[in-house]
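As you look at this complex, bear in mind that one protein chain is not there, while each of the others sits in place.
Residue numbering begins at 1 within each chain, and the chains themselves are lettered A and B in the order written.
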Amino acid sequence: MAVTPTAALVQTLNGIQFGFILFMIASGLTVILGILDVLNLAHGELFSLGAYTAIGVFGFIIGIIGPPGGGVVGTAVFVLAVLAAVLVTAAILLPVGTLFEAVFLRQIYDRDQVYQLVLTFALLLILLDVKKFIWGDSSIRTDAVYSAINTIPTSELVGLNYPTYNVFVILVGSAVVVGLFWFFERTKTGRIIRATAIDREMATAIGVSTDRVFTLVFALGAFLAGFAGAMAVPPTSATLEMGTNPLVLSFVVIVIGGLGSLRGAFVGALLVGVIRSWMITLYPPGEIAAPFAIMALILLVKPEGLFGTWGETA
Amino acid sequence: MPERVDRDGTPAYRFLGVEVTRREAAFLVLGVVFLFVIPDIASLSDSLQLSVIHQGLLFGFAAVGLNLLLRHTKLTSFGHAAFFGTGAYATAVLARYAGVQSVGLLLLGAIAAATVMAAIIGVLSLRHTGLYFALLTLAFGQLLYAIALGQSALGGSDGLPIRPGPANQPLLFGTAFSPDVYQVLTYYLTVVVILIGLFVMYRITQSPFRNALDAIGQERTRARFIGLPVRRYVWAAFVISGIYGGVAGGLYAVVRQYVRPEGTLFFLRSGDILFMTILGGFRTLVGPLIGGVVLIFLQDVGQDITQYYEFLTGVVLLILVYGFPRGIVGSLRSGGIVNTRLGELRREPSVLSAWGRSAAQSLERKVTEAMTSLRIILFGVD
Partner (left out) sequence: MKRTTTDHDSEGIGRRQLLSAVGGSAVAAALAGCSTLLSDGEAADQGGQSGGEISDEPIQAGLLTFTRGAPGVLGIQAQRGAELAVQRINDAGGIGGQREIELDVVNEGSNPLDSYNQFIEEEKEVTFGPISSGTHSQIAPEVEKNEVINVSTDGTVTTLYEETVPDPTYSFRFQNYDIMEVVTMAREAVERIGADNISTVAGVNPGYSFGEDEMRVFTQAIQKLTDAEIVYEGFPELGASDMANHITSINNEEPDVTFSSLWGGDVTTFVRQANANDMFENTTVFGTTLYSAAGDVPGDALAGTDIYSGSRNYYWGLPALGNWQPGRELFDAATQQESVTVPTAHYMSGYGAVTAWATAVEKAIDLLGTYPSQEQIAQVLEGHGFFTPAGYHNIAEDHQGASNSFAGQMVYDDDLGAARLEDVNTYAATETAPPPGVTGSDWLDSWSA
């Protein structure tokens, strides 16, 4: 079947958009892995917690400002309000991440790695039912955000038929990527974190509180996962099971990129997003298997992943 | 016949290479008898289902295999469902497409398929250790899951029945039994397989091979320097552990007469198998088996008593991590935490409130610490 250039472009954009969401989840996972040496199985639940929380926050904020007013100003206010809601959601996840690290994880760093898996899995199960307790069994949705943002003309201006919300995700996602790299390259805290990743003992020796770095990193991961959840939920609905798939795909992403490598996570996320997107177009049955096949392939060629481990470069 | 030997001053008996003290022998006999009477206990109680215990034993048996890797080579496999599923699906494919009816042949097929699968995945994933290895095994497991889901010949998400031949069921001793008799007979088959499997595993852990694996687990480079063929040994251990998974999966398919991807290959099943090992006690031989029964039972009973059964399982795992890291069997052993604590409690009952106080204090301290960290993260150090 013939794929028109327009469809090819849109399909690629779809993949990039999905890749950005994936990156926001995987980046936290990979940084936690690189620094704490912990594989956080509950990361998907943090993402889903973000989605659930966001629905409440969106409702609250839209309740205050009302539906988007007419004109450029009204639209801009609405978009800013949505962004603010996303940030608030992510901020709500900060203390969750902090508690995770300080209360639960910190006590078992010196144990066998397998206990960390058991622990984060236990937290996964607990979060699952906490969500069920708060929000109930059936899926919940926020309708206003997706449809309102889609009424803003963007892709139509260049003669393309592409939902504005997806454009929004790509723009915000790019900003997050830029922000993260800036944070790790340019800020003092970011450099301290990287220093800790390279050599924990050395960092301690020069006066870095590794405890605090660990907490910070975990909180940052939770923040990003919550951010991703808030961005991902408007076109769809929040369900109890929604954390599983992104978690497993994030594993693929960070293995492709190299455990702990932020740059690797970025490339891996876009790669998985776009290839998956093209797979659905050209060979739909391969949708589920494709990411794992790519991963197996890359590992055979380059066993330590595309970018090796993290630290020296972000 | 058992031969009397002396072990560190206590009299012990040796039989077929298994050396036990009198106390251990008593436990052994008791355990075996218990396994055999479970069908009767289950038939007397409404809340206890033979099929649930049976399933627990099967997953637990896979966990016994996984434990060979975890305990000795320190490798954490997060993809053991791959072998369980391979065994189960091999059985289903043989029954459906080759019309194999004999349970024995079906199980042989399961073993063969799991061996091949473990050999391949082993070669590909054992180039790595640590979390990389865990993630790789997980990915291979998910790849198999995706394949089973995607192939209509494998039944897709609906799965495949194991109902070969005119009798519409696998044959034991060439005979088709009625459903409840079949259930009990296959249970006994499982018990026999488990006893053999445990015996073999025991012999492995008494052999020089185990010492080599231990050496590899402690320090790979050193092991290589002293001339151990590290990769070959680890690979052999991986394949053996995969075979245990395959046998368990094959039995699972024969017992339930149906396999579906989610029940056998999904990565959460791999998680289950791993957590059973820890739950039961991964420094012990039979711990994983007991962990299997307990975890499956917990999930099943939990569903009946509360809709928040995941929470329940989560809390049990938390308690395990912090309170009983050596697992059920490890903690019950003499010198284990349960015995120690029970001893303290017997001497001085008021110690209970002290424990409660110290737990509450430590939790409070942790939360305060967390909040301080959060404040610093958000507002910087003042």
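Criterion: contacts are C-beta pairs under 8 Å (C-beta built on N, C-alpha and C of every residue); 3 or more make two chains touch, one makes a residue touch a chain.
In this text, all values refer to a predicted model and were calculated from it rather than measured experimentally.
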Which displayed chains the hidden chain touches across the whole complex: A, B
Among A:T30, A:T53, A:T120 or A:S277, the residue in touch with the chain that has been omitted: A:S277
Of the residues A:V57, A:L119 or A:A232, which one touches the chain left out of the display? A:A232
Touching residues (missing chain, whole complex) on subunit A: 1, 3-4, 6-7, 10-11, 14-15, 17-18, 137-139, 141, 143, 146-147, 150, 161-163, 165-166, 232-233, 235-237, 239-242, 245, 276-277, 280-281, 284-285, 287-288
Those residues of subunit B that touch the unshown chain are 29, 32-33, 36-40, 43, 46, 49, 51-52, 55, 149, 152, 155-159, 161, 163, 168, 178-181, 183-185, 187-188, 256-258, 260, 262-263, 300, 303, 307
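The rule we apply is simple: only the chains that are shown with their structure count from here on.
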Touching subunit A in the complex: which residues of subunit B? 70, 74, 76, 78, 124, 127-128, 130-132, 134-136, 138-140, 142-143, 146-147, 149-150, 267, 271, 274-275, 278, 282, 307-311, 313-315, 317-318, 320-322, 325, 363, 366-367, 369-371, 373-374, 376-378
Sites on subunit A touched by subunit B in the complex: 33, 37, 39, 41, 94-95, 98-99, 101-104, 106-108, 111-115, 117-119, 121-126, 128-130, 132-133, 137, 211-212, 215-216, 219, 248, 251-252, 254-255, 259, 285-286, 288-289, 292-293, 295-296, 299-300, 303
